[in-house]
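The complex appears here without one of its protein chains, the remainder shown in place.
Let's look at subunit A:
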Amino acid sequence: MSKKTLFDKVWDAHVVDSIENGPQILYIDKHLIHEVTSPQAFNELKERNIPVFRPNQIVATADHNTPTENQHLPVKDELSRNQLAQLSINCKKNNITLYELGHKYNGIVHVMAPELGFTQPGMTMVCGDSHTSTHGAFGTIAFGIGTSQVAQVFASQCLLLTKPKSLRVTVNGKLKNGVLPKDVILYIISKLGTNSGTGYFCEYAGDVFENMSMEGRMTVCNMSIEMGARGGMIAPDQTTFNYVKGREYAPKGEAFDKKVAYWKTLPTDEGATFDKEYYFDAEDIEPMITYGTNPGMGIKISENIPKQNDPSFKKALEYMNFEAGKTLINKQINYVFIGSCTNSRIEDFRVAAKYIKGKQKADNVTAWLVPGSKQVETQIIEEGLKDIFDAAGFKLRQPGCSACLAMNDDKIPQGEYCVSTSNRNFEGRQGQGSRTILASPLVAAATAVAGKIVDVTKNIETLEFA
């Protein structure tokens, strides 16, 4: 029998049919939708008089366009309010369950779906959002799609796709104290570049990922798209099964055990081959920050910005108002954002609270702490983390995508720097003229306390951050 990768196994189990010299029909188990990329797809179906084929396989939430304050009040912005209302109408008409604003399970689609047990190993999942790759942390084929494809899945629960090539990134060894999953993925992207994964599905393998929590694995897989890969996957193991077990929509009892037996067959066979392989040592990784306008432009926090003679590189540095060859340590920062589908899970806030406890936010810093879901928000309060944040002068906001893409009012002002735990440092991503520096929740917390970028590795001798 031929050796198969994790990706092959899940993909092959979902192929309905193949077109000669063309794409395959891939069956989609779960379809996640939100307010921004679904309305035109609903319109398309309505215009063509096509019903939604499998409404009970669709999960809807409102996240991109929602305010993170006063969520009990009507949304102020008219266009946002309309878009949210349209989602409610569309879901109601088509019998789709919606976890709307204010619902106890509302949250960022890539935070709430795993939390509720919708995401399970071996599935195919799609969403009109490129960070759908997050769900690959469970050994799931999960990827972002455009709105035309959202309409296709509505109509047929399938997509026409050409099977991507396979790529494996192996990181072995033990991470140093203070090096978090975010640093691992920023490091990988800084080494491989923003288009090394285009046309590929990436598997992350090795000790580092095996020893990582599900939250950490989600952070890593989330940013697969930032190196161009449609998705990233990590083999399901006991950590995965423990996370899924008991969640609201996960299989229960005997059905769960039966699933686990199947999930255990999914990891890549020994001897299976990949189209591309990369290897890194955990010991080489340090806390990371970005200095440019794409996620590949990252350095170790202790390093200087590199020198390059490329026009796009120069344009990026000009936008950021940074100088090649210089350090970013001691750079004053007035905005810090801890949130987004990359880093807004409970573990991220535990890390921030652990660092912040007993310290104070710097006066020059406006810090936005935005949980990924209502459940994370509740957990932050119940675990006493909110008390730590309050005492240090931080304010916890309500869940949503928030300043990651600044569709709502959470915008970084023109020219200001923001150390952000989100996933994209594109020009103007966090507001027109804003300058984003991507980092882990630990680096973000340390920046908020210092009011400037600091070498966090020198500040955590007495604290342990796994």
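Everything below uses one rule, namely that a residue touches a chain if its C-beta (ideal position, glycine included) is under 8 Å from a C-beta of that chain, and two chains touch if they have at least 3 such contacts; residues count from 1.
Here is the rule we use: contacts and distances are computed from a predicted model.
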> Out of "Nucleotide-binding protein", "ABC transporter permease", "Carbon-phosphorus lyase complex subunit" or "3-isopropylmalate dehydratase small subunit", what name does the UniProt record list for the absent chain?
Replying inline: "3-isopropylmalate dehydratase small subunit"
> Which of A:407, A:439 or A:456 sits in contact with the chain that's absent?
Replying inline: A:407
> Of A:70, A:97, A:148 or A:242, which residue touches the hidden chain?
Replying inline: A:148
> Given the contact definition stated above, which residue among A:6, A:36, A:385 or A:412 touches the chain not shown here?
Replying inline: A:36
> In terms of residues, what is the contact footprint of the unshown chain on subunit A?
Replying inline: 16-17, 19, 21-23, 25, 27, 36-37, 39-40, 43-44, 48, 50, 64-65, 77, 79-80, 82-83, 86, 128-130, 132, 144-149, 151-152, 155-160, 162, 194-195, 198-199, 228, 230, 293-294, 310-312, 315, 405-407, 414, 424, 426-429, 432-433
